[in-house]
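Here the complex is missing a single protein chain, while all its other protein chains stay put.
Order of writing sets the labels: A, B and C. Residues in every chain begin at 1.
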Amino acid sequence: MIVVMHRGASAPEIDAVCQRLSNAGFTLHLSQGVERTIIGAVGEKSRATVSGLEALPGVEKVVPILQPYKLAGRDFHQEDTVVNLGNVAIGGNQCQVFAGPCAVESWEQLLEAALVVKESGANILRGGAFKPRSSPYSFQGLEEQGLKLLAKAREATGLKIVTEVLDAANIERIGYYSDILQVGARNMQNFYLLRELAKVDRPVLLKRGMAATVEEWLMAAEYLVSGGNDRVILCERGIRTFETATRNTLDLSAIPVVKQLSHLPVIVDPSHATGKWQLVGPLARAAIAAGADGVMIEVHPHPAMALCDGPQSLTPQNFTALMAELRAVARVMGKQL
Amino acid sequence: MIVVMHRGASAPEIDAVCQRLSNAGFTLHLSQGVERTIIGAVGEKSRATVSGLEALPGVEKVVPILQPYKLAGRDFHQEDTVVNLGNVAIGGNQCQVFAGPCAVESWEQLLEAALVVKESGANILRGGAFKPRSSPYSFQGLEEQGLKLLAKAREATGLKIVTEVLDAANIERIGYYSDILQVGARNMQNFYLLRELAKVDRPVLLKRGMAATVEEWLMAAEYLVSGGNDRVILCERGIRTFETATRNTLDLSAIPVVKQLSHLPVIVDPSHATGKWQLVGPLARAAIAAGADGVMIEVHPHPAMALCDGPQSLTPQNFTALMAELRAVARVMGKQL
Amino acid sequence: MIVVMHRGASAPEIDAVCQRLSNAGFTLHLSQGVERTIIGAVGEKSRATVSGLEALPGVEKVVPILQPYKLAGRDFHQEDTVVNLGNVAIGGNQCQVFAGPCAVESWEQLLEAALVVKESGANILRGGAFKPRSSPYSFQGLEEQGLKLLAKAREATGLKIVTEVLDAANIERIGYYSDILQVGARNMQNFYLLRELAKVDRPVLLKRGMAATVEEWLMAAEYLVSGGNDRVILCERGIRTFETATRNTLDLSAIPVVKQLSHLPVIVDPSHATGKWQLVGPLARAAIAAGADGVMIEVHPHPAMALCDGPQSLTPQNFTALMAELRAVARVMGKQL
Partner (left out) sequence: MIVVMHRGASAPEIDAVCQRLSNAGFTLHLSQGVERTIIGAVGEKSRATVSGLEALPGVEKVVPILQPYKLAGRDFHQEDTVVNLGNVAIGGNQCQVFAGPCAVESWEQLLEAALVVKESGANILRGGAFKPRSSPYSFQGLEEQGLKLLAKAREATGLKIVTEVLDAANIERIGYYSDILQVGARNMQNFYLLRELAKVDRPVLLKRGMAATVEEWLMAAEYLVSGGNDRVILCERGIRTFETATRNTLDLSAIPVVKQLSHLPVIVDPSHATGKWQLVGPLARAAIAAGADGVMIEVHPHPAMALCDGPQSLTPQNFTALMAELRAVARVMGKQL
C-alpha cells in the first residue's frame, strides 16, 4: 500500500501515519519527493486492517497495490479451476452451453425447451423458478412448482439444472432440486446470501452485477471461496452504461481480464445483456472467440408467448443453428463444445 | 402503449399484434404512416399483461406510455406523503437530518456520536449493526450487539433510530430495536427482502441502487407500497458513473425528478455518495437547496479510527458547523430544520 | 412521432399541439386514453421541423418513431455499402486489418512496422501524424513530417494509408498524403469538421465518441453522407463506463446493432478500447466473430520505447501470430482476410 501525503504535510502528520502503519505490522519505506512525501507500506496484512487511513490529517490518498482478493485470484492459484459436475466439466478445454427458458412456465414449455437443448448437444438446462422482476405486477415465477418441473426435466433428459436463488431461506430447497445455484446480477452484493451459499455443496454461478467492477465481482467470489465453496462459475451479463440500443452493455473485455486475474471459469450471457434475440448469436460467437468457457442462452418454444423476456429468447430452430456456429468458433479456439 | 411495426411489416403480422392486444383488453388505434404502421393500445391494463410483444414478427419496438408504478406515483396521489414517527415528521415542511457513525463500534463511540447529533438539533440517529462490505475481510458489524447499543442510545437521547436490514431473516429482530428500517443500495432490487418489508409496521428508508434509474427506484418503492407499507422514505446516495474523483456521482437532479413523479419524501446521503468528508458539506447544502426533505450525514468522534468509512465521516465539530449552514439553507427553502 | 399529453391536459392545450403539428404538415391520430390523450403525428417531415413541442403547456413527452438518420440508415438503402480503395475493399465479404503504430515517430520505426503489416497480409497502414493528447506536455505528433513519412511508407510497401485529421484547416494537406481520413473519438461531434470532410473525395473512418450512443454515431455519419461523402467506415473503439480494468469498455454489441440499422461497414479498434496489448488479441477475434468488417490494431517494433500508447501495442511477433488467428475466425464467418 502506498500513502501519498499532501503537499506541505507536516512532520508530525507524517509520523502519525507511519506510527499507525507500523503498529499494524507493515514495513515502511519513505520517499521524500520534491513536492510530496510518499510512504510505502509493505507486508502480508490486507489493506482492510488499516481502514480510515485517508481520514488522518495530511493524507492525500491511499493507493492499494495488492489485489484485495487472494483465494479467487490467480496469484496464488496459477492453474485454471475446472468445476466438475458428474460428466460435465466447466472450464478447461470444454466450452459449455447453458440453455433454456427465462422462466419455467409449464411442463410442456419446459420439456419442449429441454429436448431442444438436449438434442443440440448442450449439457445444462437453465430455467427460473423464482424470478427477480423490476415490477411487482410481473410474473414472479412458479416457485416450488417450477423447481419440481426442473427436476422432472432433469430426469427426462439427463441435463444438469441451473436455477436462481433469491434468498438465503430458499437455498436448501433449491439445492435439493438443482445442480448449480445461480446468484443473479441484482444479488451479486447480497453478502448475506453469499455467506450462506459458501457453506453449500453445490457449484455457484455468480452473475456480475450491473454496476460491479471486475474487482468487486471477484470480491463477491472471494466471499464464496473464503467461506468454503470454491466451485464458482463467473458469468458476465452486461453492465449499465448510457447506451440504450441494448438493455445493458456486454463487457466482453471482462473475459480476458478475468482470465488474467482469476483462476475461476467464466461464461457469458448475451441474452440478458442485449435483451434482443437478433443480437444473441453474434455475441455468443464473440464470447467464445474472446475465450469464455461457455455461454448461457435463452431458448423458448414460443418466444412471443413467453411470460418473461420473450424478446431475447431464441426459437428452437435459431438455437440449433447457433449451436453449429458456436461449435465452429470453439474449434478455432481449440476447445470442445 | 404504442407498438411500432417494422417498415414493410405484412398485414398478417399487423393483425396478429392487434389480435393479441385486443384479447388482452386494450382498445386499438391504428396509424398507417408513410413508412411504418403504428398501433396505439389504450386501456387500464398494465403493460406487464402483454409481455413478449416485441418477440412477435414484424414488431420493431414497444413504447410504454404510462408510468409502470401506480401507488408510488403522483398521478393518483397528488399530496405529498409525510412519514410520521412520533413527534418527528419526514416530508412536508420539515427538513430532517439523519446522522451518526457508519457502523456501531462500541458504546463509547456510539454515545459520543449520539450526543453530538442530539445537541446539534438533529432527530434521527443512524448506525450500522449489519454492514454490507465489498470484502469478506472487512469489519462486518457488531450485529445483535450493535442493535442493542442503538436501542440503548435511543433511551439515552430520545433520538429515533435507523439501521440497515441485510436479509429477510433479520427483519423482526432489527425492527424490535429500531424505528426505521434501511434498505441499502446493494439491496434495492432484493425483491424478496422488499416483499417481506412490505408487511412490517415500520417506515422503510429505501436507498437508490448504484445502477438504478429513477423509474426502477420507484418500482422498488412500489413493491413496498403495493405490499402494504406506504411509509417509504427514498434516499439518493449516488450512482455509478465513469468519474473517479468521487466514490459515486450524487444525482441531485433526482430530487426534483422524484418530486414530480412521486409523492414520497426523498432525502440525500452525501457521505456515501462522495466518500470524502470535505465534499459532504457543500453537497448537503445543495441537496436541501434542490428540495430534499432531509440529509443523512456520517459523524464519527474519531474518523481516523473508524472501522468503516472514516474518510467520509465528519468530526463532531464539523458536523455542528454544518448544521448551522443547513438551517440557513432550509430557511431559504421555507422549511424547518 | 407520438405526443403524450399530461394527465388532465385541457382541451385547449390539446388543440394547440394539434394545430402546431398539422401546420407543420403532419396527419394526426388522436387516442383518448383512460388517463391520457395521445397524439400520433404521421408524415414525411423530420421531427426536427417541430422543435420545442415539449415546451407547449400540457405536453408530457414526445416519442420519436422514425430513426433520425435517413441516408446512413438501412431503411432506404438495403444493400451493404462496400468502400473500395483501388484493390482494397472495406465491407462485403472482405475482412480488413488496419495496423501500424499509434504515432509516426521516425522513418525507421514506421518502415519496420509497415513491413510487418505488409508481410502479415494486412492491407492498410495506420499511423498518427497529428495526435490528440489529453496532456499538452505529451508528444503531439510529427505533423507534416509525419505525413511525408506515411506517404513514403506507402510507396515502399503499397499499403493504403489512414491517418487522423484534427482540424478542418488540415484536411487538404492530409488528404494529399493519405488514402483514408480518420475522425477520432474526441471529434465525432466536431460538426464543423464533419461538414468539411463531407466535401472531400476520400473515405472517412469515423470513430465512435466515448460518450456517443449508436444513434448519435449514425447521426455523425449522416453529416458526412448528407453532405456528399458516402464512403464512410464506422469504427467502434470503446465507450466510457465505470469499469476501470480497461481504458474504455469495448461495445461489441454495437456491431450487430449497427449492421441492423445501417448499411455502412463497421470495424473495431481493440487497442484503444482496452489500452492493454494482452487484451487486444481476444477482442480482435471477438470483433470478427461478432460480424465486424475489420479491425484496427496497433503494432510497434519496440512498444516500450513508443512515444504514445506503447502498453497497447503488439510486438511484430504477436501481431503476426494474431493475424493467423483472425484468419481462422474470418473463415468461420465466411469472410476473406
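Basically, a residue touches a chain if its C-beta (ideal position, glycine included) is under 8 Å from a C-beta of that chain, and two chains touch if they have at least 3 such contacts.
Keep in mind it's a predicted model, so treat the numbers as computed, not measured.
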item: Which residue of C:63, C:82, C:151 or C:168 touches the chain not shown here; value: C:168
item: Given C:14, C:41, C:180 or C:307, the one touching the chain that is not displayed; value: C:307
item: Omitted-chain contact residue, chosen from A:240, A:263 or A:285; value: A:240
item: Among B:53, B:102 or B:239, the residue in touch with the chain that has been omitted; value: B:239
item: Residue numbers in chain C that touch the chain omitted from display; value: 20, 46, 48, 51-57, 68, 130, 132-140, 166-169, 186-187, 189-193, 195, 209-211, 216, 219, 222-223, 226-227, 239-240, 276-277, 303-311, 313
item: On chain A, residues whose C-beta touches the chain left out of the figure; value: 2, 4, 7, 29, 31-36, 38, 40, 42-44, 63, 65-66, 75, 240-242, 244
item: Chain B residues that touch the omitted chain in the full complex; value: 211, 213-215, 239-246, 249-257, 260, 273-274, 278-279, 282-283, 285-291, 325, 328-329, 332
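Keep this in mind: only the chains that are shown with their structure count from here on.
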item: Closest chain to global C-alpha mean, per-chain Cα centroids; value: A
item: Where chain A and chain B are represented by their mean Cα positions, the distance between them in whole Å; value: 26
item: Gap in Å, rounded to a whole number, between the CA centres of chain C and chain A; value: 31
item: Touching two or more other chains - residues of chain C; value: 240-242, 244
